[in-house]
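A short worksheet on the structure shown next.
Partial complex: the chains shown occupy the same locations as in the complete assembly.
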Amino acid sequence: MTEEYNASKELRELEIYNTIELEDLAKDYMPKGGFDYLAGASGEEFTRKRNVEAFKSKGILPRVLADVEFPETNTKIFEHDLKVPFVMAPIAAHGLAHDSKEAGTAKGISEFGGTIMSISAYSGATFAEIEEGLNGNPRWFQIYMSKDDQLNKNILDEAKADGATAIILTADATVSGNRDRDNKNQFVYPFGMPIVSRYLTGSGKNMSLNNIYAQSKQKIEPKDVTFIKEYSGLPVFVKGVQTPEDATIAIGAGADGIWVSNHGGRQLDEAPASFEVLEEIAEAVAGQVPIVFDSGVRRGEHIFKALAAGADIVALGRPVLFGLALGGWKGVKSVLEYFESDLKRVMQLAGTQTIEDIKNSRLKDLSDWN
Amino acid sequence: MTEEYNASKELRELEIYNTIELEDLAKDYMPKGGFDYLAGASGEEFTRKRNVEAFKSKGILPRVLADVEFPETNTKIFEHDLKVPFVMAPIAAHGLAHDSKEAGTAKGISEFGGTIMSISAYSGATFAEIEEGLNGNPRWFQIYMSKDDQLNKNILDEAKADGATAIILTADATVSGNRDRDNKNQFVYPFGMPIVSRYLTGSGKNMSLNNIYAQSKQKIEPKDVTFIKEYSGLPVFVKGVQTPEDATIAIGAGADGIWVSNHGGRQLDEAPASFEVLEEIAEAVAGQVPIVFDSGVRRGEHIFKALAAGADIVALGRPVLFGLALGGWKGVKSVLEYFESDLKRVMQLAGTQTIEDIKNSRLKDLSDWN
C-alpha cells in the first residue's frame, strides 16, 4: 500500500434515499484499503453491526393528535445555538474518502451551517487547510493524548488558537481494535497527519493504526480530564464512555460533557451497541452535563431514539464520510440535509414539535427485534 | 412516470391458497410504480414486515372440547350488522391496481355483502362511480383534513350526502413517510383524485404523495375530532392510534371509535408492529368505544389474534387490493370469501363458536418467535 492513493475528486450533490446505501455506493469511489479502514471495525464486527441494528430494540410510539407543524430541530450546547441536534463526529484521515480531505468535510458543514465540526487529532489536513472550508464555523478538537504532557500542552495550545470551543478526549482507543480488514489489507495511512506529526516517530504516512496508537498514551485516567480542562480552559468531553461508572468518574474529574460511543465498533468487539448502554448512562448523568451520542446513527429515527433515550446531541460519522467520498463537500452537505429533513419528518410523524418533546417521548421495548 | 398507466382489466375469481402469495402474483399484473407504491412502505420497511410477523409473538391456544360447529362470524358495529368481523380499510388510488378503480373494490364488497367499504379521500373514483359498485351497501368516509375548515365542511357534506355512516379521521399521515421505493421510482399518481381535487393545487394527477400530503393539514389535534363529530353528526374514528395516551385523548375529544393502525408501515418506520401495541390500547379503551385494527392482517389466524387481543373489528388493506389487481371485483370478492372461510376454520379449530368467544380467548406469549 505504499503506492499512490487515488482519492476521488468528485464534486456533486447527492440524491439520498437512505444513508445505509451510501456505504455500498462509496465502495466504488474509494480505494479498497481506505474503504475497508473506514467501513470496517474490529473482530467479527458484531458491535459495529449491532450499533445500527440495536435501534430496533426500541420502537417509536407516534403521537397523532399532538398539534405539530414545522417541527423545530434547533437546540443548544454550551454557547452554541445549533439548527440541528447533530454534530460531526471526530474521524481520522478524511483524505481516504476524498482528495479535499478534512477541508471538504469542513466546507460541507459550513455550507450547511448551524452545526459543529469535530477536528480529529489524526486529521490529514492542517488547521489552516480545514479553516479554509470551515470558514469560521464552530469546531471542537479531539485529542489522543501523548505520553508527554508538554506535547499535549502544545497541541491544546494550537487547537485553542485555531478556535476550538471544546476538547474531546478520546478515552476508548488507547490501542487499536483487532481490525481484520486492515490487517489483511496491511493497511497503512497513505498520507501524513500534520496536526500530530511532530509528536510521532514518522509523519503518520505509511504507518499502521497499531503503530500510531502505540505512540499515544495508554494510561488514560481521571486526572487527564482535569488536566485538559484546567490547561485549556475549555469544556472537555470524555469520549468512549459506555458505563454509568465511567460517566460518574468523568464528571467527578470535571468533564463538561459525556460522549457515549464505542468508536463505531472499531475498538472492542462483543461490546454492547452504543444505543444499548445509553439509557443507563443518562440515568447516572442525570442532567449534570450534556450527553453526546454516536455509533450507528443512520436515520432520522435513530437520532430521535437516541434523544428519547437520554442523549442531548448526536454525532454523525461514517455516513458523512461516505457523502464526502461520493460528492466532496457537496456530498457532505447533502448528507447533513438528509438527516435534517429525515429528522423533521420523523418528528412530524411522531408528534413532537421540539427537541424537548423528543426527550420526553416514551420508547417501547420490542422483543425479538433482531 | 407521466406516460400512460396501464392497469389491468382482468376479471376473474381467484383460487387463493393464502393471501401472502397474492402479493407476488399481483406484481406481474401491476405496473412497477403502482405495485411498489402499494406494496412498499417507509424506511427499510421494518415496521411493514413486523406488522405481519409480530402476530407470531402470540400463539392461539386451541380448545378442543368446546362443542363448536358452524362458527358464527357475525358481529355489529354502530348500527351495522356485519356477517364478518372485518371491513375494508381506506386506501388511496385503487386505480393503481385495476382499471375499475374503487368501483371495482366496491362491487366486490357489495357482492360479498355484510361488510363496510371505507372510501378514501384520495380515491381515484368519484362518489357516484363508487356507488355504482357499492350499490347501496354501507360505507365509511376517510378524511385527510385540509388546512381550510370550509373545505373540510364541504367534503364532509359530500361524504354525508353520499351516505357515509361514519368518518375516519386519518391522524398518522400529516406528511408522507420516507418511501424509498416511490422515491427511486419517482412515483407520481397517474390519475386525479376527484373527491379532493378541488382542494388541491393540481388534480392529484402527476403529483407525488409528498406533494399531496403537504397540501393537507399537519396540525391534527383533539379539537379536530370534535369538529368533525359535531359538524357531520356522524360517529368519528381516529385512525392511526398507536398509544394508550392517544386513545384516551381521542375518546376525551369525542371519538366514537379508535382505529389502531400504523398505516401499514407506510408512515413511521422503526415503530412497533400494530399488533404489538393493540393490547395496551385496548386496556386503556376498556370498552368505551369500539376498536378497529389494521396493518398486517393476512390470515384468519391474524383476525382471530387481533380480536383476542382487544380489537372489535379488523380492517383489510393490501390483500384486497392485490385481489383487485388480479381479478377485478371478482378478485376482491374471492379475497373476502377467503378471509371469511379461513376465519371460520380457525374458529372451529380454536373451539370458538362466536366472535365473543374469540374475544374471551387467551393467547400464549411465544418467546423467540422471530
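Every chain is named by a letter (A and B) in the order it is written, and numbering of its residues begins at 1.
By definition in this document, contacts are C-beta pairs under 8 Å (C-beta built on N, C-alpha and C of every residue); 3 or more make two chains touch, one makes a residue touch a chain.
Note that the structure is predicted; figures quoted are calculated from it, not measured.
For this complex of identical protein chains, the structure file gives a whole-complex count of 4 copies, while the figure shows 2.
The rule is short, and it goes like this: only the chains that are shown with their structure count from here on.
Fitting chain A to chain B on C-alpha positions gives a rotation angle of 90 degrees, to the nearest 5. Note on chain placement: the centre of chain A and the centre of chain B lie 42 Å apart, centres being C-alpha means. Those residues of chain B that touch chain A in the complex are listed here as 43-44, 46, 57, 171-178, 180, 183-184, 218-222, 224-225, 238, 240-243, 245-246, 249-250, 253, 262, 267-272, 276-277, 367-370. Those residues of chain A lying in contact with chain B across their complex are 17-18, 20, 55-56, 59-70, 299-302, 305, 342, 345-346, 348-350, 362, 364, 366-370.
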